[in-house]
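Only one protein chain is missing; all other protein chains are in place.
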Amino acid sequence: MTTATATRPAAVSIELDDVSITLGGRPILEKISLAVPAGEFLSIIGASGSGKTTLLRLIAGLWQPTAGAVRVAGSLVAAPSRDVAIVFQDYGRALLPWRTAAGNVSLALEAMGVPKSERADRIHALLTKVGLGSHAEKYPTQLSGGMQQRLQIARALAQGASILLMDEPFGALDALTRQALQDELLLLAADTKATIVFITHDLEEALYLGDRIVALGSNPGRVITDVPVALPRPRHQLATREHPNFVALRRQLFDVIEGLHA
Amino acid sequence: MIRARALGLFRALAVPVTVLVLYELWFRLTGQDSDTLAPPSAAFSAFLEAVRDGTLATATGQTFASLLSGLAIGGGLGLASGLVIGFSRRADDASFLAIEMLRPIPSVALLPLALMIFGFGYRMEIFVVAFATFWPFLILTQSAVRQVEPRLIEVSRILGLKPLSAARDIVLPAAAPRLMTALRLGTGIALVVAVTCEIASNPQGLGHALMLSQETLRPARMWAFLFWIGAIGLTLNLSLLRLERWLFAHRGDYDASVAT
Partner (left out) sequence: MTRSPPAVRFGLGIAGVVVLGLAWHLATTLQLVPRVFLPSPEATWKALQRGLSVGDMANQFGGTVQRMLLGWLLASIVAIAIGSLIGISPLARAYLRPTLGFLRALPASATIPIAIALVGLSPTMVLAVVTFGSIWPTLLATVQGFAMVEPRLIEVSRALHMSRLAFIWKIGLPNALPDILTGMRLSMTVALILAVIGEMLAAQSGLGQAILLAARSFRTPDLYAGIVLLGLIGAVSSYGLQLVERRLLRWKSH
């Protein structure tokens, strides 16, 4: 493993213990209990408004639950920490428009106090890792949607986090770019052994990527289903989707999702 | 591209130039001789005369001295205060009523006060210009800080940026385009207020030169100075607009078409 990634495979896990949150008088999440072992790729699906984004913000420590406890690596989450990175769906708003791609990655390293002499190499390594090696001096507006999202991932990796939270990261991208990024993400996941919580509304994407799927109901958000995804790794865009388990899980969960949208 | 620009320039100048030419012709043909009106040609020669005898330069220098000093003081204080009430919700709460009470006071209302305290001269004008420029800077700086993309604030929290680093690396660059706009608008206001002070009482600067020309029944000179003041205002605005575009055009968050 290169020094550029600096993630530590450790017994890190996420624990949600009867977590509820009410915002503006409305209950968004109710009694969510979840345990995510280290290194797992957890896919979360649910209808819009089911509080999926809220869940991520709770794990990240950006918001606090009204009841219950959120724990990361055993300790209570009271504030954001560098160990938990978020990749937002609206990448255009999450990147600094006045810094180049290299500058955006650099922000994470600067925040960590990495000395200037070390930064250049690590930035280059990270950008190359996400396939942006030759675009280091471009501004976000000069990059395509897929490239901007890769840049966000690069910054998240630069953070050195062992937990990666992704909020429908590929939702705003076209199908081809989405597939390419899915596979790249799987490679990164295998390489860094990070714990990943991936939110999507796309059932097939959730199955394709995850080790486990959790379906959230809405109004208020509750765990409806929690099943492991028994599919071989490495995943393959065609082969995996034709695997009998894939089809079976898809059918099983399709009904659940239908029920959620009813 | 160049053709479009040339067309734009032609259209911009067509009407004013035509009006001036017609006006000139009317003057020549009817043989007017007036204490109040002057043909463009006379205004132009009066302009050259003012350049030659140094009065234009002197007056411009005086107005600019007051303009820049007042802008620096009022704008600086407004910027600092705007940062405070932008960052601190408590400060904003404590001050908003007081601001709403003091802000509506027209700057000219302070003119007699300034006159009484400082007498004629630079200090009186700087005082009024500073007061006038303080408010736009205060309001615009506050909104610039408030309107930083919330997603970026979350990013700064997740990355664990310390408050000072967050301010330097996230808030200020994000607010910079709006702060530049505040500077551009503030400069325009400073010019108007400075000239107004000179017209209303202060015996120095371009406004005074304008009034003096009228009082001494030299209409051509009056029109020359009027045009010069307009030209300065236009140049200041356009140059600052250029600067804004050059600084921020490459960013995704700057809307070049919004700037007026």
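Every chain is named by a letter (A and B) in the order it is written, and numbering of its residues begins at 1.
Please note the rule applied: a contact is a pair of C-beta atoms (placed from the backbone, for glycine too) under 8 Å apart; a residue touches a chain by one contact, two chains touch by 3 or more.
Everything numeric here is computed off the predicted structure, so don't read it as measured data.
For the chain excluded from display, the touched partners among the shown chains of the whole complex are B. Listed residues B:172, B:211 or B:247: the one in touch with the omitted chain is B:211. Annotation: of B:6, B:80, B:117 or B:243, B:117 touches the absent chain (contact as defined above).
Within the full complex, the residue among B:6, B:80 or B:102 touching the omitted chain is B:102. Interface residues of subunit B facing the missing partner chain: 8, 11-16, 35-36, 89-90, 93-98, 100-102, 104-113, 115-117, 146, 188, 191-192, 195-196, 199-201, 207, 210-211, 213-214, 219, 222, 226, 229-230, 233-234, 237.
Everything that follows uses one rule, which is that only the chains that are shown with their structure count from here on.
The geometric centre of subunit A is 49 Å away from that of subunit B, both derived from CA atoms.
Contact residues on subunit B toward subunit A in their complex (touch as defined above): 149, 151-152, 154-155, 157-161, 165, 169-170, 173-174, 176, 248, 250-253. Chain contact summary for the complex, subunit A toward subunit B: residues 60, 62, 79-82, 84-86, 88, 90, 92-94, 96-98, 107-108, 110-112, 139-141, 159.
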